[in-house]
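Take a look at the structure below.
Heads up, one of the protein chains got dropped from this complex, but the rest are sitting where they should.
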Amino acid sequence: MVVALVLVLVAVGSVVFHLLSPWWFTPIASNWGYIDATINITFWITGFVFSAVVLFMAYCVFRFRHVDGRRAAHQPESTRLESWLGIATAVGVAAMLAPGLFVWSQFVTVPAGTAELEVVGQQWQWSFRLPGKQGRLGTSDPQYVSADNPLGLNPNDPKGRDNIVIVGDDLHLPIGKPVKLLLRSLDVVHDFWVPEFRAKMDLLPGLVTYFWFTPTKVGTYEILCAGFCGIGHPQMRGSVVVEEENAYQAWLGKQQTFEQLTKKQLAKK
Amino acid sequence: MGEVIFGSGGVVPAAELPDVELYHAKTWITKYVFSQDAKVIAVQYSITAMAIGVVALVLSWLMRLQLGFPGTFSFISAEGYYQFITMHGMIMVIYLLTALFLGGFGNYLIPLMVGARDMVFPYANMLSYWLYLLAVLVLVASIFAPGGPTGAGWTLYPPQAILGGTPGAEAGIILMLLSLILFIIGFTMGGLNYVVTVLQGRTRGMTLMRMPLTVWGIFTATVMALLAFPALFVAAVMMLFDRTLGTSFFMPSLVSMGEHLKYGGGSPILWQHLFWFFGHPEVYIVALPAFGIVSDLISVHARKAIFGYRMMVWAIVIIGALSFVVWAHHMYVSGMNLNFGFFFAVTTLIIAVPTAIKVYNWVLTLWHADIHLTVPMLFALGFVVTFVNGGLTGLFLGNVVVDLPLSATMFVVAHFHMVMGVAPILVVFGGIYHWYPKVTGRMMDDRLGKLHFWVTFLGAYAIFFPMHYLGLIGVPRRYYELGETAFIPKSAETLNVFITLAALIVGAAQMVFLFNLVRSLFNGRLAGGNPWNATSLEWQTPETPPAHGNWGKELPVVYRWAYDYSVPGAERDFIPQNQPPAGVAAQATITAVSAAH
Partner (left out) sequence: MLLFLAVVAAISGWWLSQQRLTSKPWLEEGVQGDFPGTGASSLPAAKLGLGVFLAVVGSLFALLISAYLMRVSTTSLNILDGPKLPGPRLLWFNTGMLVLSSVALQWAWLQARRRQMDGVRVNLLVAAVSALAFVAGQLLVWRQLTQSGYFLTSSPANSFFYLLTGVHGLHVLGGLAALGRTIARAWPGVATEPMRLGVELCAIYWHFLLLIWLVVFSLVMGWADDFADICRALIT
């Protein structure tokens, strides 16, 4: 009796908790609203299955608990019932998988004309590099890293000269324009994550990874590192500022290119 | 390792071995310390696993204290925190659960349940335990090594695991890898035993389809482990080389803390593939024995044949096979080719179907049953609730896009604790309450057992259910402290305090369990041979606890499957597997059918 009651409480309590919980996603600020939609579908389906199974169990415990003289039924299997349940499950799973794969196919196809920029991770800070006037990113390699060249750009690559290098400052993005982030790390595995944009991706040394999104809401958003990278992992933060096009252009105009930075360093010496 | 195989020759199937050929212990030491009797080895495995498990439990308190009250406890540093999570995760998954299910339950139950006198290679079996103990000791040694144990997270991702900036990169990681290598060699010796004993040691009449699901679960898990552990072995050896000899299997050229290192040309993602090729099957290596055991607990205590036995067996085998082609669902955001996401999301969600069928069959077994709410049954019910919960959140994380926002958050932590932490641990407890009378001859205390169950079940649910919602907000895992983060509301801190309090209470309840375990050894009610009126062979031994050789003079002969409960027309509500059908003269004079009645 008590057991059945507790089981009912667990099922009902979980659903009530879910409905009343003040803890939910941060408001979305990118084009990945479909991800939230898929999660919601999944919550409905799984919530239903969870309640059904637990309540069924509660009923059985209540109805078929041992009393003197009870004897269980002899019922080794029912292929019919099992198959039906299997099919129903498969349908439910497909209902979650289909939207999931649909959204994933959007995630893997970067729209043509998407602007590219680079995010570089190292213990424990974020840096960025934007293409300059030529619109291209030059090559890079950890072996070039030095105090004057913190991101390891190839000094001999003409394409890299006009690249804009941002170390220890915020990244700005224009609203409504898709961007493809090229990710690389100088030391260990990190992971670029802005919860408001939903998507995240690892940064690995020796490899360039990427993902894309379109910022859809003006504001300042915090970058977290979501790939455990040593003692400073929780402190590895940065900011992305999403703003209107003209504000963005104004910001862009104030940034320094790789060439300017190197010259300045030389002048200092 | 080759030697082991050739160690014991002889062409007589173990099932038919006459008693005289059994190894006989001569001294106290060979009987209880360097014992080759699977039952003693099982107890050794279990005690060691539980002892190291207590360490992991205490670590979880410390972690929770830090998360609930950040900044309050000055003795928990960031280094310490990361060392705690690493040790906690590694111990719980490998040194506790894997060792306990396979080394503990496997060793005790396989020979008894299939009607063998012992494992087929007793000597290798003994070595297996001692290597395991050595592995545990090396792990413990790493705690005291200079620089402390490794704090690289239980996944030990390179390059981070072997570079400065991660605690324990000096000696800790080396000892950790050595310990894993020892564990795997030891496990292989044990695993060969479990598999071959099931293949070759079954007594007459014990066909595969008459085996209890416990044996099916442990058997399949062992086969998987034998194929999956080599991946970890290879990876550990390679990383050990990277760390000590300066090779670059996993190390590209990089700049660590402003310093150029000699490494170059390796790939960190290779580690991730190898690790998860082991790591995902590992989840099922822990889950399948739990599936098997819980099926038997439910069936015995509901006095009803497990519903859909055939489907249950097929599901175990299918899940075991499929779990080798889903490993990369742990790597959706790892930077591997994104198109893999399609394949692995599909395979992952396909596994949900046989798994769901198992769940249905457990609860359908309760339909029209005769449910005795004993302590083992309570734990079995608790398992179903937590497993369903954790399994369903797995559908979130397996569905590749949903994993994008949720991976590496507390949602993941909550998910895997439900599904492979709490659920299997509940089965471990249920199993111990269930078989304790066979192992010791005495019952465990019922009142303490119920107290233990309620606090553990409800407490664990209170810890991990709300934790999902922290993950939804966006609280990342492996964060020593959250600090000021704009999008995280203050109320999340309150929730963290609540979770910590629940964790402390649950931890305390385990002390009740340990107390009960020890006290019942001396004070427990005498159990008799078959206190639960169960059908499977281990309850039909002539002596309780079973003597060396298990079966007295003659091996049992099996006439029926393990689930003849409440058969219409039968006199009692169970028929032991070795009870001959009416009208057939007993073929062997073993029986001694439970003196308990």
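In this document, chain identifiers A and B correspond to the written order of the chains, with residue numbering beginning at 1 in each.
Here is the rule we use: a contact is a pair of C-beta atoms (placed from the backbone, for glycine too) under 8 Å apart; a residue touches a chain by one contact, two chains touch by 3 or more.
Please read these numbers as outputs of a predicted model, since none were measured by experiment.
Touching the missing chain, out of B:Val54, B:Leu227, B:Leu451 or B:Leu482, is residue B:Leu227.
Among the residues B:Met63, B:Leu178 or B:Val195, only B:Val195 touches the chain that is left out of the figure.
Touch with the chain that is not drawn comes from one residue among B:Leu62, B:Leu137 or B:Leu270, which is B:Leu270. Residue-wise, the contact with the chain that is not shown comes from B:Arg210, picked out of B:Arg210, B:Arg303 or B:Lys358. Interface residues of subunit B facing the missing partner chain: 1-11, 13-15, 120-121, 188, 191-192, 195-196, 199-210, 223, 226-228, 230-231, 233-234, 237-238, 241, 245-249, 252-253, 262, 264-267, 269-270, 273-274, 277, 305, 309-310, 313-314, 317, 321, 324, 337, 557-561, 563-564, 581, 584, 587.
We adopt the following convention: only the chains that are shown with their structure count from here on.
Per-chain CA centroids place subunit A at a distance of 31 Å from subunit B. On the subunit A side of its complex with subunit B, the touching residues are 3, 6-7, 10, 14, 17, 21-26, 32, 34-35, 38-39, 42, 46, 49-50, 53-54, 56-57, 60-61, 64-66, 70-79, 81-82, 85-86, 89-90, 93, 96-97, 100-101, 103-105, 107-108, 122-123, 141-143, 145, 152, 183, 185-189, 191, 193, 195-196, 198-207, 209, 222, 224-235.
Within the complex formed with subunit A, the subunit B residues making contact are 78-79, 82, 151-153, 157, 159-160, 163, 165-167, 252-257, 260, 266-269, 302-305, 307-311, 333-335, 338-339, 341-342, 345-346, 349-350, 352-353, 356-357, 359-361, 363-364, 366-373, 378, 381, 384-385, 388-389, 392-393, 395-396, 399-402, 404-409, 458, 461, 465-466, 469-470, 472-474, 476, 478-483, 485-487, 489, 491-492, 495, 563, 565-568, 573.
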